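Omission of a single protein chain aside, the complex is shown with its protein chains in their original locations.
Right after this comes subunit A.
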Amino acid sequence: MKVTLESSDGQVFTVDKEVAELSVIIKEMLVIEQANQDHPIPLLNVGAVELAKVIEYCEHHRNDPTIDDDEDYDSRKKPIEMDDWDKQFTIVNKEMMFELILAANSMQVKPLLHLGCRYAADIVKRMSPTEIRDLFQIDDDFTPEEQDKIEWEKQWTKL
């Protein structure tokens, strides 16, 4: 069975139902709107470029066993396996990846969300605060007094 999805900028994608159902949101929508399947499902927060990429991911992972709803998922305890395909998949620029994380979050594609978060964490690792600020174009908005406080707290946080 096919399902049609519409991106925020009006592009329509047709995919297999089981592929679309990797998104928890779409799965729930399909249950509610069973009778009304001729209309495409609107995804108001996801642009066409990102949606295409999400679909590409879901196509590849269509047969993966579903992860249990992991309320307290903690990667420190059980790292998710990342295969070669996933590694290839994440070779995109970081803006694209962050858009993808947001898309995965709004569509609730859990494995992609985990993958993206690990990617984001890998970027941040091995970087100093200054380097992070440059990369993300963040302003250092600490007041001098707050800076002092952080310097002072630093002695405890390295515990």
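To be clear about the criterion, contacts are C-beta pairs under 8 Å (C-beta built on N, C-alpha and C of every residue); 3 or more make two chains touch, one makes a residue touch a chain; residues count from 1.
Note that in this section contacts and distances are computed from a predicted model.
> From the list "S-phase kinase-associated protein 1", "F-box domain-containing protein", "Dynactin subunit 4" or "SKP1-like protein", give the UniProt name belonging to the chain omitted from this structure.
Matching "S-phase kinase-associated protein 1", "F-box domain-containing protein", "Dynactin subunit 4" or "SKP1-like protein" to the record, the invisible chain is "F-box domain-containing protein".
> Can you tell me which of A:Met29, A:Val49 or A:Leu102 touches the chain that was removed from the display?
Selected residue, touching the omitted chain: A:Leu102.
> Contacts of subunit A with the missing chain: which residues?
These residues of subunit A touch the chain that is not shown: 73-76, 98, 101-102, 105, 113-114, 117-118, 120-122, 124-125, 127-129, 132-133, 136, 138-142, 146, 148-150, 152-159.
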